[in-house]
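For this view, one protein chain was removed and the others were kept in their places.
By written order: A, B and C. Residues from 1 in each chain.
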Amino acid sequence: MNSFGSKFRFTTFGESHGRALGCIVDGVPAGITVDEDFIQAEMDRRKPGQNAYATPRKESDKVEILSGVFEGKTTGTPISMVIFNENQKSRDYTNVKDLFRPGHADFTYFEKYGIRDYRGGGRSSARETAARVAAGAIAKLLLKELGIEVLSGICEIDGIKSSKEDFDFAKTSEIFSLDKDKEEFQKDAITKAKKEHNSVGGVALVKVKNSPAGLGEPLYHRLDAQIANAMMGINAVKAIEIGDGTEASAKKGLENNDQMRADGFKTNHCGGILGGISTGADIDVKVYFKPTPSIFLKQETVDINNNEVNCELKGRHDPCVAIRGSVVAESMMSLVLADMLLLNMSSKLENIKKVYN
Amino acid sequence: MNSFGSKFRFTTFGESHGRALGCIVDGVPAGITVDEDFIQAEMDRRKPGQNAYATPRKESDKVEILSGVFEGKTTGTPISMVIFNENQKSRDYTNVKDLFRPGHADFTYFEKYGIRDYRGGGRSSARETAARVAAGAIAKLLLKELGIEVLSGICEIDGIKSSKEDFDFAKTSEIFSLDKDKEEFQKDAITKAKKEHNSVGGVALVKVKNSPAGLGEPLYHRLDAQIANAMMGINAVKAIEIGDGTEASAKKGLENNDQMRADGFKTNHCGGILGGISTGADIDVKVYFKPTPSIFLKQETVDINNNEVNCELKGRHDPCVAIRGSVVAESMMSLVLADMLLLNMSSKLENIKKVYN
Amino acid sequence: MNSFGSKFRFTTFGESHGRALGCIVDGVPAGITVDEDFIQAEMDRRKPGQNAYATPRKESDKVEILSGVFEGKTTGTPISMVIFNENQKSRDYTNVKDLFRPGHADFTYFEKYGIRDYRGGGRSSARETAARVAAGAIAKLLLKELGIEVLSGICEIDGIKSSKEDFDFAKTSEIFSLDKDKEEFQKDAITKAKKEHNSVGGVALVKVKNSPAGLGEPLYHRLDAQIANAMMGINAVKAIEIGDGTEASAKKGLENNDQMRADGFKTNHCGGILGGISTGADIDVKVYFKPTPSIFLKQETVDINNNEVNCELKGRHDPCVAIRGSVVAESMMSLVLADMLLLNMSSKLENIKKVYN
Partner (left out) sequence: MNSFGSKFRFTTFGESHGRALGCIVDGVPAGITVDEDFIQAEMDRRKPGQNAYATPRKESDKVEILSGVFEGKTTGTPISMVIFNENQKSRDYTNVKDLFRPGHADFTYFEKYGIRDYRGGGRSSARETAARVAAGAIAKLLLKELGIEVLSGICEIDGIKSSKEDFDFAKTSEIFSLDKDKEEFQKDAITKAKKEHNSVGGVALVKVKNSPAGLGEPLYHRLDAQIANAMMGINAVKAIEIGDGTEASAKKGLENNDQMRADGFKTNHCGGILGGISTGADIDVKVYFKPTPSIFLKQETVDINNNEVNCELKGRHDPCVAIRGSVVAESMMSLVLADMLLLNMSSKLENIKKVYN
């Protein structure tokens, strides 16, 4: 329920305005060198309050490792990480305490649990994704040992598409834009929406380089299915594409098939996955985020007693959740791959003999 | 690996040209009336050889229940169903035995398992989905008891979109088209591609009516994530949208939020799911299928020794996998919902007391 | 629920007097040679009707493989096996239809499911264990590839203990006795109970030879915990011991600890498992079976309407379930080991590099 993955599995806990949030990462192989600075650097990419395109909420998101690491190496035991909330008591919720904010999980959580944790979204807040990034950093430490790289960037904001896939530029861009020439327009769209007390949507591209072929468990723990599971489980995501995605449905077979030569696939329409299993080519995934539901305009809603009321939110919010969301998507991809790497080890008798003989 | 679901779980077995395929459905509550004719009717919707828009392979797809049903009711024990292949020995594979068919899982399965089952795709064949439809029919028997309805139809073929959502018409259409006015054009596109030895893509719409609010387990077994998992795990699917899907990313927050009045949501942009949990409104999912990879045109590929060869397939194939695939998507949705219904029962102490007091 | 194992997982279906029973074994590595005669030989060791010490019910227990094997090798896809019941309609149940047989699961299944499958115990019948033996045979094929051997025999019947552990003799004994000198007394105890329309209990010893050290997942999927899980889940089992078992509790630390020398452990009080992980020494497990609950003496019970009635069973039953049960225990041990072998592969980064580099 609050866990993800089979063999490399993480479980998160924590609410937006509770005492702390964190995770346990289980199934991490022993012997991986743990670079704590790298883990913190991953956290910092996602953390709020860094520029005008993110929520001004200030959190240092300092992660503490409580277990599973000894003398700088993983021990094979569960790695627990905790992030204490610092800024959780900064405002009062009187005006939203009993009403369901449009576009949020307030109504559905109340229907499910019969209880209302009105503090900033509680468990359904995007703040929980800090724990996913911490877990993802552990996954990346494993991927690095095998030379696998996971990258991400923003390929569209408010309908303005990036024409390039420049991941180096994305690293330096405040909005992680993949296209230097479009970044300014994308930023302007955000700024404009913010001024109007509104918000914008966006799309993240996640790419895996140097993945081994053969990853993915058929038929219900396929690599593509598990990626879809991981990505659609990120707050605000409403669509997922792999490879050519929706465009593949408008193409003919000949055009869409990736033909092969001795040095590999001639094209990569399939986005590095065939029959749910990695081909060894780049894995390409697009993740579509809706506009932030928290806006500062008047909206109609009901309260927990089903009285019709107006809602005018205050507070601090990202004008475009896709930006920080792209880091979460990259983390989830890393976690999926780490899991698939471990799961796939026993696919052939030959591999088993390598380990036991 | 070959199982799906947590509490209402099914496991499938079987290959395209093996002796039989089938499934075990586990976790089915006791006391559900089993209408075997209904199960067979579901199978018949998916079965091949019924018209010019599907593969001519003839299979009666007669399902036999081996366990779990006694005196016409489910007993709570696992329901095993088997479908014997009838038409599995009809041709020889000499021309494809050692080569990787473009767009297929041949290469990736070989990379993963080091073994090549060249008979019609083996386990990765869409034939396996017959077992999913059988399992889905059991799920539907449960959903019916609670008044929940799952529907599907084709909303796009070869780029030709349906403008309507007429599920009644879809039931009568040979291609399950949702739009009477577009059906002819969609059929023509298929016929044309078939004549050219090519294939087309398509899109299925799946809709759930009368779902209870509150379904979905946060945060990693969310309803939306599990739907994405289920749908992306269907052969040939490359994209998934929930509600407004990719379009949501180009909208502003005010436009995209579903505001509420005392009688419910004013709009349903979110497709019936907020924060991963059902709102009680219709659940809307679009499933994008790539064009059938099996085409009868010359393609470049390699064989298992990495020699470059040309490939010209023969045999019997669906010119558009989306059509029969829509029935599979509907089945998978039914299975996801059945699982979520059972999982959600323990969300509140109040429910537990209802059962035990 | 009806599945066992994480990575090498099997799921069974079927009832005592239904059409068929069987299993799906999932997670079997590709490339294992499948000796069907061996699988059938394993079935034959458990099958009923072979001598005076087992039920006279005649079943050939012929197993058919429906999937997952191609050209004599496992393909990595799920192996489905089915055993059709032959002797399921041989008698009528009028006299037990509505009453709860003492010592059986009749009452508890009725409480759980609200439905009564009165045909020979339905799903709770020991007949289901045929499917476990079929699955266990597949596990053994994997263990053989690694040189691991699993053995079993009877070490006690009706309180008469075997003083030896002669597994070669056990193979030839009709009651799988481990002690040639005690076999006759043990047989006599069974014969006597049978004449008195009563039944006897017994104890099986299961031993693993040549297990690698390091198997077992801490802390909740430990090798010892999973063995206990597997064994206590066999019908009629009421106690489990590992190594010295209950006797360890009456010993002092110095006496119980297994000290070490360069060539290994000096003793094996721990039964080959320390901290839940295999030491590489023989794994020793004792499995205690209660006497068969089906006896032909008058007993007091109630019917499904809670009317007090007497119960006099008729039919065919094993006078001592421990005998055929020992084969099931051996199968379950093989399945646990196969699972642990696969799970343990990713415990060290070093192993992962062996597979991927």
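The definition used in the following text is that a residue touches a chain if its C-beta (ideal position, glycine included) is under 8 Å from a C-beta of that chain, and two chains touch if they have at least 3 such contacts.
No experiment lies behind these values; they were computed from the predicted model shown.
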| item | value |
| --- | --- |
| Missing chain: touched chains present in the view | A, B, C |
| Contact with the hidden chain (one of A:Asn51, A:Ser67 or A:Asn95) | A:Ser67 |
| Where the unshown chain meets chain C, residue by residue | 1-4, 12, 100, 102-105, 107-109, 111-114, 123-124, 128, 156, 158-159, 193, 198-203, 213-222, 224-233, 235, 237-246, 248-262, 266, 270-271, 273-280, 288-295, 297, 299-302, 306-308, 322, 343-344, 347-348, 350 |
| Residue ranges of chain A at the interface with the undisplayed chain | 1-3, 9, 11-15, 18-22, 24, 26-27, 30-31, 64, 66-68, 70, 73, 75-80, 82, 109, 112-115, 117, 119, 122-123 |
| Absent chain, residues of chain B that touch it | 6-8, 27, 29-32, 74, 76-77, 142, 145-146, 212, 218, 341-343, 345-357 |
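Simple rule for what comes next: only the chains that are shown with their structure count from here on.
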| item | value |
| --- | --- |
| Distance from the mean Cα position of chain C to that of chain A, given in whole angstrom | 45 |
| Centroid distance [mean C-alpha coordinates] between chain B and chain A, Å | 26 |
| Intercentroid distance (Cα basis), chain C paired with chain B, Å | 38 |
| Multi-partner residues of chain B (each touching 2 or more other chains) | 1-3, 12, 109, 112-114, 123 |
